Every structure is written in C-alpha cells, then in structure tokens.
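Every protein chain except one is present and positioned as in the full complex.
Order as written gives the chain letters A and B; numbering starts at 1 within each chain.
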Amino acid sequence: MLTENFSRRTFLKGSASLSALLGLGVASSQAPKGLIPKAQAKTNGKVEQFYNACPRNCYDTCSIVTTVEDGRITFITGNEKNTYTKGRLCVKGNTYPRVVYSPDRIKYPMRQKGRGSGNWERISWDEAYTIIAKKILDIKKEYGSTLPICLNKYSGNFNILNYATEGMLSSIGYTTRAQGTPCDPAGSDAQGFDMGAPYNNDPEQFLDADYIILWGANPSWTSAHSMYFIEQAKERGTKLVVIDPLITQTASKADEYIQVKASTDGALALGMIRYILDHHLYDQNWVNQNSIGFNDFFSYVKKNITVEWAAEKTGVPKPVIERIAREYATAKPANIWIGFGMQRHVNGGAMVRAIDALAAITGNIGKKGGGVNYIGEETWGFNYYTMGFGAPEGSGGEADRYVSMNNFGAQVLDANDPPIKMMWIACRNPMAQDPEPNVVKKAFDQMDLIVTADLYMNKTVEYSDIVLPVTTPFESVGVNVSYWHYWMNVNEQAIKPLYETKSDLEIAMGLSKKLNQLKPGSCTFPVTGDPLEWVEKELNDDIKALFNVKSWDDLRKNGGTAKANESITVAWKDLKFRTPSGKYEFYSKTAAEYGHHPLPVFTEEYKAPSEYPIRCMSPHWKFGIHSQFQHQDWLMAIQAHPFIEIHPDLAKKKSIRDQDIVKIINETGYMTLPAKITKMVPADTVVMYEGWWKGVNYTENFTVKALQEDMGEHLKGQRGIAFHDNFVNIEKA
Amino acid sequence: MAKKLGFLVNIERCIGCHACEISCKSFYQLEPNMRRRRVQELPEDVVGTPVRAFVSTACNHCDDPACKKACPVGAYTKREDGIVVHNQDLCIGCQMCGKACPYSVPMFNPVKKKMDKCSMCYDRLDIGQLPICVEKCPLEAIQIVDYNEVQPSNAVREIPTFADTSITHPTTHFILPKPGKQSRRF
Partner (left out) sequence: MNKLSAIHMEQEDRLLLYQLFWHYYHGDLIKVTAIDWANLGELLRTITVLSESELGNQAICIFDEVSEESLQTFGFDYNRLFVGPNRLLASPYESTYSNVEGNIMQQETIKVRNFYHYEGLQVAEEGQFPDDHIQYELEFICYLLNQNEKESDLNLFLENHFFKWVNKHCERVEEHSQNRLTLAFAYLLKEFLQLEKIIIEGGEPNVN
C-alpha cells in the first residue's frame, strides 16, 4: 500500500501519505506557512534608513540611525542630528545588530512543563492568551478581585508605549504592583525635600562649568556621551574633581581624585560647608532670597560639625577638604553631579541632602553650567494614554495593592488577603537583579502561574511557566526621552518583528481580546489599534510645544530627534522651587513628616558586622546595563567572566594571588569567582560588578540583603536598596 | 609631497569603553573573536599614581611594514599615503605576516582561513569619510594625522607594552595621560 502511494506521489500527495503513516492531522503544527508563489513587485537592493531610540535604563538614551537593506539591518549607529550623542553609540549600543540577529533570541511563546525543568513546549499566541486569560478569570472568580495578580515591570525598556503593560493590568481590575525603584529613590527624595523635585541641568552645560565635582558618579562607564563634554571642559581649563571610594575609570581622568570612605560623603559635604561658613565663602544673598531654614542649618553645622571631624570620618585629610571647599565655593559656576551609586547606602538620602546644601549655600543652583545634578523628569510629560482605561465594571477591591520592588520576594510571601497567585514580569529580571534571590525564588514557588515577556533566556525566564517573545526597539514603534539629557527620540519600526515576537503594546491588545472573548467586558484595554496611532496619542500640546514638533510623524520626517527648548534646560532658573514654601528648604517639614530630621544632618553609616568585615560594592559595569548586553558574545569576547577586585594588601592578608578563585560569603549566600588584584579599590572593600553573565550561575546579588536606604517613600513610594552596604568575608577557594 | 597617514591615539581622553572596537566589528561584520582594533589595559602605574588606563590600537601602518616583507604572495601593499593594505583575495592564510608583525596585528580568521587586519578604512578615506573608529569614538580620542604635515608636540611614539618602534617604524602616535592629583586613604 505504501509502495502504491509512492508511485503516485506528487509533492503534496506524498506529504499526505507520510501524514497518514505518521498519523498527522491537518494543521498539526504551529510552524509558519512555508513557501508561496513570489509576490510580483519584489525589489532587491533597497537601502533605507530609520530612526530608532535606545530604550534602556541609561542616562544617554541615544538617538539611533539604522540602515536596512532588503528588509534586514546592516548597520546601527548614532544619529548625528543629536548634539548630545553626536552620532556615536556606546559600546553596548554598537552590539545591537547582534542583539537583534543572535540565533539565541526567544522566538515563540512557550510553556514550561515543570518550573525550572528546562522542558519547554511551543504554544501559539492564542494558546498563551487563553491559558493566561483563563487564569485571570479563575482568580477573579475565586478571590472576588484580581488582587492576587502581581505585576513586576520596570526598566528594561523605557519606550513610553511599553506602559501598555501597566495599562493592561489596570484594565482587568485592581492588581498588586511591585512599586518603587532600585535606582534613585533616596537621592530623589532628598532633592524632593530640598527643592520639591529632582531636576538636573542639561549635561551639555558641562562646557559652561568652571569647576566640576563628580560625586560617586562614573560616567566613563555609565554615560560615555556626558564624558565627552566633561573631557572637553577639562581641556578648556575646567577643573575636574572626582569623589569616590573607588578609583573608577572616571576618577582616573580627574584632575584631582579624592578617595572617601564609603557612605561618609555626607560628612565630607558637611565638613566643606563648615569651612565655607567659617570663611564667609557662601552666597548670603542667595540663601536670604531663595531659601528657608538657613539659620537653623547654620547653627546645626556650627554646633555639630568640624573639618577635623569630617577628616576623621571620611579619611580625607583636613587640608584637602579645606582646599576643595574653597575651590568649589569660589568657582562660578560650579557643577556637582551626584551618582546613583553614592546614595545606595542606609544614609544615602541624608548624604544627598548635605551635598544639595553645599550647592545651595554657594548659590550654584539655578545657574547655567552649575547645579547639583542628579536626575530629572521634566521631559516625561506624555499622556500615558495606554494606562488610562480603568478597571472594568464589577472589579473587586478598591485600589491597586503595592509590594516593594526592593523587597519583592519577602513582601509577596507576606501578602495575604488575598495571597498573590499569579505574576506578570516584563522589562525585568528579578531572579538575577533583586537582592536575596533565594527569597524571590520562594515567592515564585508560591505562584500558580508566572508569565514573563523577554528577549532572551535569563534567570527569571528559567523559573517561569510561560514566556512571551518580545520585540527589540527595531521591530516596534515608540518614543523615548531621558532622565538626564533634554532630547526626545522617535523610534520607528525598521524591520518586521522576527519570528513570532510582539511588543508589550500588542501583547496587551491580544490578551484583552482573549479576555473579552471568554468573558465580555472583563478587560477595558482596546483589542485593536495601530501602533502609529497609539504613539501619536502620547504627544500632548505641552510636549509638542516643549520640543517644537507638530507630531511624532513630523519628528520622524525631520531628523528623528529634538531638543527641549531652553526654558527648561537650566534647572531652577526661575528659583521657584516646588517645595511647600516655594523656596529651597534647608528646613523641610515634609522631611520631618516622613520621619527624617528636617535639616540636612549627618547620619551614621551602616557598620560592618565583625564576622563580615569587608565591604562588597557592586557598581555598574561597562559592558552591561543590569542584566542586558553583557551576555552577548561580542562582549563576552572581550570579557568572558565576572571577577572580584581586591586590593593587594587585603589579598596578601588572605594569601590570594591574581586570578586565584576566591570564595565570597556572608549570611545571605556565597559564590566563587576569580580575583583581580588591583589598587583601584581600597583595602577594606572588594568590588564585584553588577550584571548577568551567560553561563554563570550566580550574580553579585547572592550576598546582597534587602537592606533599605533611608529615603524613597515620598516620591517613589518605597525606599531603595542599600546595595553598597553589603558586608562579606573572602577566602581563597 | 606624499602623505604619511597614521593614527593619533589620545590616551588621556580614552575611557577604555571599546566602542571603537565594537563599531568596527559591527560595520565590517567581523565574527565575534576577530578584532581589527584592540583596546588593551595599560599597567596601573603607567602615570605614577594608580589609574585605570587603556590604549586602543589597530594596524600601525608602519613605514617599514614587516608584514609586507614576510608575505610570500605579495598580498600586502603600502599606498602612497602610507596605508598598509592587505589584499584578502591574494592571501593564502600562511600566517607569516602575523608572526612577523611586532604588534601581532594581522589575525587569522579561522572561518575564511585568511589573515585579517585594519585597513584604516581607506575606501572611506578615499571618498572623504573618516575611519569608523575615528568617527564613532564617543570621546574623539582617535584621529588620523598626516605626519608629513604635522608633528603634534604632545605626542609620543612609544608607550609601555608597545614593541620597539625601531623595527618597523609604526606611524601611530600617542598622547599620554597626565597624572592627576590623588588623595587616597591608604
């Protein structure tokens, strides 16, 4: 019978005979259609260029020009029309062709049989939506609300349209949200108490500065384009001072590097303030006209602070403190950039308040080229249209419930009434990037369903039930702004989404459609829509006026990048602060309301426990942004494995040589990795850079506890994590 | 007078970011392990006080290129403007050039089974464009200089880790980093 079939076989019939033999039904696979007759109007050799925006959680948020030939990307580089990035990308941005075309991308929706088993089966989008939608409806039925569903989304993609994920969750009812940010909360609260909001000067104004202090910031690795302006300023005679516990790449470029004992930067600022007050180097006029509480602060400093004390506390010699104080107070304008790393301590907010005060008493706030620059959000006034549809009729509960993103595992486990049973994770990799990953894993174990949308397999996807493949910036539409520079960048769709990838916005529409099919009215999120129309809806009149653009499409046609007008690029130029008093508040009642001292006072640093005497810092790494980029093989070819930096004196004490394998341990966890002996770190501190490495089964967070910073609740809802108050011991493994 | 083009690498500006290397790799679509430009860490004490210092080097387009001498099939030519060009079509992959170069510049591409090295993007230079690494360095730390026209007074030809320049007379010059003041705790 088989032979018979063979002799009569044509292509399709033959296929049918095999189908019969192997019992294959019709439409037995989800594979794409296959080959079809060629469409008539096919032209090859077509070269086009598109504007894209790097959407990663980065100061520089670059405008990109993407060259596409025959529908595929051949080169990705910076957009020369942007005067901040000047047509150049950082090392990470230069790897984007590999990010898009690596064969390792997640291609299809898949379901894991047994969380963490590695046994994945391919499912269709419809199946994925059905499984998820049914679970949502079941939960709502069982618990009377959607509060057992928890969203954990943050900074993997800051395209404004990606807020569709938050919008989708809001559109099914009230849910539980991972709230806060591990990034900037203590410092932002500090600036909120002092000035009403964090607000930074345009970084292109480093060229206008007479004196620059980079305080715990390492732009050489985290904001290469800012470093260009800083180097230019330096060559024109601006003095560059770097204050940091570590000799960072940026510290290596400083005219003067000041090594401060970690977490004592507030004492250094207060010591400088004492010197400035004693020598009448402060701007009496400025404080009289623009501040409240100066006299209280003055008294506090006179009574409690001396330069000798500051020298003792910080490890910075008294003459150096005095000289730097004098130089800073007499340079006009003087610019301070406070890095996020500096405030990742239990006293981080208080330290930022002290540094703010230093800038305020010298009248450097509100000046072009000056400022106490930390972060800003002046250009983020989009409509966030995707988030505005509201809970459907008959949603149980009254409001969203929050758990802290910064103590996520523990708070998810603690949540009762109702418990959390389902998790949606997007633009995040909590299993690698959260402190105490073991606790996060316990929280995962409690879930009925974990859905993760991502580009690549990572620690979080490994522990998920369903993974949804998402698009790169080059395959979807969007618009991006920065929390540092003053540009808006359009993101065009340069190529078709590869495989079955979808943007977060498309996923939101698809899930809403399925929910409404299964139970009409169960989700208010629109079920269809053109992303080009969605993105236009983000731009309101204020944004258009601020950037002098008519529309997203107008900007797309005219260079792809636009700078905000000068009215906002000098922070606090009008000296109208957003505090209750409208003035700069040395004395902040708001701070007191949140349980802090109303003044920028010194607060003690976290003390090392005796059995774990070595501080382990985990600053950002040059080949990655959190868990993105470093795992790409272009970058693995340069640095293939994490390492721990150890001072020669400490290494000698522990009999550790360069490249020896070192065990790093504390009560939270341990790991082993190679040592790099270097004088770039002090002898009481080791450094392991933050990130996620392909094929490495641990991250720096294995020893990090969910220890809180002092501030964050005011503006960010939750306190941050004192990542750098991590104490360990080390030994040769 | 003919030109004598060479790289001028400003180590004072270089932040060791590797964007030069990766933009070159991206533009020329080189495989992950091929590096026409290489960013290397210099000893920590290169300026006296301990710092993180890097130097970015590519082909040094030597006045007296050892690769050219060593090549048995004449795959190397030195252009009028000084650029040393490797013709991959002629290359037989014998790797003699890589062994002869004091800077180990030519790399063996195991996929193509040919040698590979920086061309100073001469085809871009010929149409008035800059080499990719020059154009894409975020710090503008790499320049092309005609050393027959200009002799930058602050530039040197030798740096630690760089082989003796009297062998092949490389055209690459460097601007050394200036030591900053440091106040360290230990």
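By our rule, a residue touches a chain if its C-beta (ideal position, glycine included) is under 8 Å from a C-beta of that chain, and two chains touch if they have at least 3 such contacts.
Every value quoted in this text rests on a predicted model; they were computed, and no experiment measured them.
Trainee: Which residue among A:M110, A:M195 or A:V287 touches the omitted chain?
Mentor: Hidden-chain contact among the options goes to A:M110.
Trainee: Which of A:G78, A:P97, A:G293 or A:G560 touches the chain that is not shown?
Mentor: Touches the omitted chain: A:P97.
Trainee: From the listed residues B:L30, B:V84 or B:L139, report the one that touches the chain absent from this view.
Mentor: That would be B:L30, which touches the missing chain.
Trainee: At which residues does chain A meet the chain that is not included here?
Mentor: So the residues of chain A touching the unseen chain are 2, 6-7, 9-11, 14-15, 18-19, 21-24, 28-39, 42, 44, 70-73, 97-98, 101-108, 110, 113, 118-122, 457, 461, 467, 469, 495-499, 633, 694.
By definition in this document, only the chains that are shown with their structure count from here on.
Trainee: From the mean C-alpha coordinate of chain A to that of chain B, what's the distance rounded to whole Å?
Mentor: Here chain A and chain B have centroids separated by 35 Å.
Trainee: Give the list of chain B residues in touch with chain A in this complex.
Mentor: 12-13, 15-19, 21-23, 25-27, 29, 32-33, 35, 39, 44, 50-53, 135-140, 177, 180-186
Trainee: Which residues of chain A touch chain B in the complex?
Mentor: For this pair, the touching residues of chain A are 74-78, 86-91, 94-98, 220-221, 224-225, 227-228, 231, 247-259, 261, 315-317, 320, 622-623, 633-638, 647, 649, 678-680, 682-683.
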